[in-house]
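The structure that follows is given in the form of structure tokens.
Chains shown are a subset, placed as in the full complex.
To keep things simple, chains are lettered A, B and C as they appear, and every chain counts its residues starting from 1.
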Amino acid sequence: MLKPEILDPQGQAVQRALPRLGFDGVRDVRQGKRFELEMDGPVDDTVLDRVREMARTFLANTVIEDFDVRVEVTEEESR
Amino acid sequence: MTTRVGVVTFPGSLDERDAQRAVKLAGAEPVALWHGDKSLRQVDAVILPGGFSYGDYLRCGAIARFSPVMETIIEEARAGLPVLGICNGFQMLCESHLLPGALTRNDHLHFICRDQRLRVENADTAWTRDYAEGDEITVPLKNGEGGYVADERTLDELEAEGRVVFRYLGGNPNGSRRDIAGVTNAAGNVVGLMPHPEHAVEALTGPTTDGLAFFTSVTTSVLRKLVA
Amino acid sequence: MPGTSPALDTVKHAASTPQTAQPWAELGLKQDEYERIREILGRRPTGAELAMYSVMWSEHCSYKSSKVHLRQFGEKAPASDALLVGIGENAGVVDVGQGYAVTFKVESHNHPSYIEPYQGAATGIGGIVRDILAMGARPVAVMDPLRFGAADHPDTRRVLPGVVAGIGGYGNCLGLPNIGGEVVFDPCYQGNPLVNALCVGVMRHEDIHLAKASGTGNKVILYGARTGGDGIGGVSVLASETFDDDGKPAKRPAVQVGDPFQEKLLIECTLEVFAEKLVAGIQDLGGAGLSCATSELASAGSGGMRVDLDAVPLRDSSLSPEEILMSESQERMCAVVEPDKVDRFLEICAKWDVIATVIGEVTDGDRLEIFWHGEQIVDVPPRTVAHEGPVYERPYARPAWQDALQADDPARLPRPADGDALRAQVLQVVASPNQAAKTWITAQYDRYVLGNTVLAQPEDSGMIRVDEETNLGVAIATDGNGRYAKLDPYAGAQLALAESYRNVAATGARPLAVTDCLNFGSPEDPAVMWQFAETTRGLADACRTLGTPVTGGNVSLYNQTGDTAIHPTPVVGVLGVIDDVTRRTPMAFAEEGQLLYLLGDTAEEFGGSAWSQVVHGHLGGLPPRVDLERERLLAEILIAASRDGMIDAAHDLSDGGLIQAVTESCLRGGKGARLVVPDGLDAFTFLFSESAGRAIVAVPRGEEVRFTDMCRARALPATRVGVIDGDAVEVQDAFTIGLAELREAHERTLPGLFA
């Protein structure tokens, strides 16, 4: 996600469009990216650290973006 | 002796031939560089051309920034090698932190191609020597993610140090903070901008020939440095 | 086979189970077509064979309804030394001199773009670019003739921005300048937008490549993207079935998603293997995927072909062999390579990060044989799949309503009573969505990339420099007017060609060759079929008269919702050559004092006109009269005047008439014009008539005598109608409109609708 202080034109365009489409009550919209990585083998702390590193140095541009890493186990998968 | 200006081809680069043509028209010698080689083939300066390296997937310039050639370029740029990043090249320079800030989606969310007026704010970089401060030039602008952003402190710093090199005139085309079209590093050897001077070097195909001075400037800079 | 998962339908199995019921109807085959397949094979087809025949015999791939009519393009073709490769290959190739050849073609991607506008349009660009690449050429530019429903219809707001973003997203990322196109709105395209895409490529004569597999033992290499479930059944279902009334297609195959980055790599890699002469034959993968590429390569070659489907790199490992054969995954090509060149071929692919796999080889037999897990699942004579599909002589008949439509003469429509009313209608017409500036769209396209764009939109034609040393160049324009074609399809086709031809000549280039995309309703409707027959006859006749052969093109049928078909819409692209691009004629009126001359004759012709549509919502009468000899003469004058520096600007006159052209040229140059109504004409007819065979030119005063002498000597009517001057468009004794007001009217419309 873009940092709160960085202008997010995509989110704003969505927000502006919503009332026209009949959706009220949305105070703010921000648009970001979502990556789903499927790992070979179990995700232990070492793997998770490497994924965080990957996010920090590559998947996100920390000059303008924040990120958050979550683990999901495939069996619990929500489509 | 002719100045050798390297132009890097990444997978997905598009404007490298135009950059080479511009270098040639400016009387220097274009040298093709390949993203997978670490060698810069003894060039005196490097251009990172426009295009969609790696499809601009992930973020513009983000994947290219990790290529072998960029390792060398980052090192040499820190040591003073003149480097110009045009559009996608500018994005790479920001991604590799040779220049501050980042480029984000145009505020109107469309790709835009238009002839853009600019003011030269700093004629003391390796790539703008042959302009005068305050010159107004028109060159093509074409991108989808050209909005320059940085935090307020960085922006203030850039302004204070005279590192804003170009500003948009006649309307901000993409929501760039403070109308910034291009910036330089503290040493003035690394310059990045979104508009495309290499498309404004021939009256036949460009809106003007205002872009040529970029490519003559670097020759001047290289020669001066040799003399100095 | 008890207890196992559905058994592989091998050739052997098919031969021993003649009674098995097969889903030929679901795959879009007719009973007699299925019977014919059984007859050809002497047994029932396997599932894989059935899949192949069904896609390859679909309307989209086999041209079964249109073939008998398209033959005229060859039969009536004018003798042309310029034609190096004619109809039948991926695209025609034209000699433009100095050892250069140019290939170009326009294609449709209509139905996919309605379902998923962004990806549909994007993959339309991707597909036509691969066609051009497969001829051996470097693609150098694209164009996009588009038709949408009413500009203010809510669904147009969904479709148009997506289509435009898709064309830009793909073309820009590929690094191909977009140099022109069309945008037309009409309610008849509401459920059936037309997304046509044109690509042009340049090569040296010796670089021409053809789609054929010969040389026993040569390897068949599939390279590019992995194969996934994209568009399976897309060819037969998406491209050729009528939508039901709520606009949903009967089946929904996975939408093809384009990857322009992959295509850019494919282009560079392919050009490099061409340059090292590693390719014996090549075919792009488009509609019908591998089914099409393998059967066409084998059919055009001398021997047979053997393919091992297990070798195909997959994105989705669950695909069945039938699905692999039908998949329309984008960004793939198929090359035939001599065995000792395979290693180098694969090396170049690796350099560009392009996956390349040997999937088969050319055999000395005459069958296309395909294997899966070691078992044979296809054994067919390739010609029967690719080139000897069904041919229909569909019944056609002039529709009953045609006479009434033509009798509904626009002469009865009320005309503006005075100068003020005329002024108001001028503003109304130039601001109407069809006549308004298209900048909001074209600004989303890169026109500068590659550094050889000499002219691009809104100029009459796009122009590309081919050689930087000699300044040799080519120009292309596309045109088509469905309203004219609806009133008279024969004349409508000729007018489309005439306009495109005129647009090319207006920029100073000599028209050489034609490509066309014929967009129509259902061929099963005799009225539509009549429109189609008339269109092809008109186009073929006109091409013969103008000396410009059709080199290739595309047919898109079933553009209809329920029983209502779109207007017959032939889109015609003309390619021209110019020896020195520095001599080109732009459209801008930029120099005060230059004289404006109207070339050609103006009559009261308002059938199908912009004025009748915008002011009266009317479509009736006859389209403007066609005079091809006049078009040819006009073109000769425009070309000579450009070459000899007698004119500084030219703009063709077409929909919207003279005032439309003057508006565009004045706004482009930032200068006004003072116009005088010529003797024998009233101001209304002067401004709005759409008589064909006309152009307006700006003549420097010093050239006036030379220019008018030339026109007189060649008997082309040239009437002085005004002068470039001031900052308003003024029509003497009628009205004045300031440039700012005119600009506001002309340029605000599209942003107002879509921004």
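Descriptive notes on the structure:
Convention: contacts are C-beta pairs under 8 Å (C-beta built on N, C-alpha and C of every residue); 3 or more make two chains touch, one makes a residue touch a chain.
Note that the coordinates shown come from a computational prediction; the quantities given were computed from them, not determined experimentally.
When all copies in the structure file are included, the protein chains give the formula A x2, B x1, C x1.
The rule is short, and it goes like this: only the chains that are shown with their structure count from here on.
Between the CA-based centres of chain B and chain C the separation comes to 36 Å, rounded to the whole angstrom. A straight line joining the Cα centres of chain A and chain B is 30 Å long. For chain C, residues touching at least two other chains: there are none. Of all residues in chain A, only 2, 5-7, 9-10, 13, 58-59, 61, 63-64 touch chain B in the complex they form.
Remark: chain B residues 58-59, 62, 66, 94-95, 97, 100-102, 104-109, 147, 149-151, 175 touch chain A in the complex. Every residue of chain C that touches chain B in the complex is listed here, in rising order: 165, 168-169, 172-175, 259-262, 264-265, 352-353, 443-454, 465, 468, 581-582, 755.
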